[in-house]
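Missing here: one protein chain of the complex. Every other protein chain is in place.
Take a look at chain A:
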Amino acid sequence: MNIKRMVAALVATGGIIGFAGCGAAEDSPVVDTQADKGLEVMGDAITYDPNHLVNDGQPITVEYWTWGQAATDPIYQMIQQYEKIHPNVRIDVNVVAWDDYWTKLPLSLKGNKNAPVLFNVHNSYDALIRPHMEPYDIPLEDLETDYTFVDTHVDENGEVKYIDSVINTGAIFYNKDLWAEAGLTEADIPTTWDELIEVAQKLTKFDGDTMVQAGFNINGSYKAAWQGLNYQKGVLMFQEDGHTANYDCETTKENLEFLQSLYDEYQVGAVNFGDDRELSFGNNQTAMIYDWGSYVGTLATNYPDVNYGVFPTPAFSEETPFAYDRYNGESTPGINVHQSDEQKAVAQDFIRFILANDDYMRIASDVLNSFPGKKSLQDDPEILDNPMMAAIAPRLDRLIWPGPTPSTLETSPQIAFENVLQKGQDVDSAVAYSQELIMSDMEDSDFTSMESRYAHYDERKD
């Protein structure tokens, strides 16, 4: 009797799940018979003619995986536009949390027919997903004509599996109210590190011996900042072989001592003041921080009342440096090479649609607070109205991408920073220890640096 009840319960559960599944099919794709939509061809070198049938107009559902929500992933809006043009196509979005995404996606892509055909890409996980990616069915010349930095994504077969949709880099965020309170104006915006120290000192406040406002807070930013500082002095992240990390070098030590001097000598901040610089800036306790463009989104969401501005990261002198900083790109979606031909054909069509469509760039630039990779939009007044974009635009030519570097290039130097500034370890041994960690972590890595593809590579310091 009990077994019968158990079976009945299982059947009932199965039924409920089945009905729920049926319910989801309400907005199923419909047959499309109208090839001529009366729409204009879009794009510059990469063009997209919407007046055609996808999958011969037969209903088809494809899946797109992402870690982002609609507010941060521009693909959501592009899917809506695409489905409107091609009603026989439905693109289901499956959101997987970032931490799970990079285990679930590679495992799913390994020959699994139920894996998504389209998926969000982050270049730092390139090695995990590249073997499962289909090259874009778009001529390389067209990609290079329309987009910046495409050359860094061309593989040994001359193929491209994703490119940068938008790019980002570091800049200095400053609190305009605290700035005005200290009697500073726009004319005081520093262009060199020495000038920044002067300004930061004016913005630092003490109550007796206790710091109550930091002029410039570097806590937590070293993992990104060290790369830019070294590049400013013409020193690469990797040695000539493109594989061996170049962290343990005189320039790294010099720069780490420089950062240490900001706190110890110039006292514009402190290691125990605002250990989370973003939080401290958001709470009006820190006047300036170094951060990347994504912080604009954090400020808008968490600290909408902060009156802030952005200016380009200073350099060590007025002369144009080897590079001002490194950049990183948000990537266009990847296509699963293991999926069926029908699914891949839809995915290729969708990729062409977004790359030819300016809306993709505008939405991406807006939601990701990043600079458009599409050349035709790089001097667009509407985009440059964003202070972060205005800070990036004039330096585009002097930003370098080291490639999809393993995370140890960020986490291990951060340990060196903590060892020196928080634990009082000497710079030499802290840097040497972090170099060891990097080497150990990269022992089995196939990573090769992209630094040699930088336009001004020849100007590097030997």
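The definition used in the following text is that a contact is a pair of C-beta atoms (placed from the backbone, for glycine too) under 8 Å apart; a residue touches a chain by one contact, two chains touch by 3 or more; residues count from 1.
The working rule: contacts and distances are computed from a predicted model.
Participant: For the chain that is missing from this picture, which UniProt protein name fits: "YIEGIA protein", "histidine kinase", "Phosphate-specific transport system accessory protein PhoU" or "ABC transporter permease"?
Facilitator: "ABC transporter permease"
Participant: Which of A:H52, A:K84 or A:K110 sits in contact with the chain that's absent?
Facilitator: Of the listed residues, the one touching the omitted chain is A:K110.
Participant: Using the touch definition up top, pick the residue from A:T204, A:S280, A:N369 or A:T405 that touches the left-out chain.
Facilitator: Of all options in A:T204, A:S280, A:N369 or A:T405, contact with the hidden chain holds for A:S280.
Participant: I'm checking contacts with the chain that's been left out. Which of A:N88, A:S331, A:N419 or A:S449 qualifies?
Facilitator: Per the contact definition at the top, the residue touching the missing chain is A:N419.
Participant: List every residue of chain A that touches the chain not included in the displayed model.
Facilitator: Against the left-out chain, chain A lists 2-3, 99, 102-103, 106-107, 110, 127-128, 131, 210, 219, 271-276, 279-280, 283, 285, 406-408, 411, 414-415, 418-419, 422-423, 425, 437, 440-441, 444.
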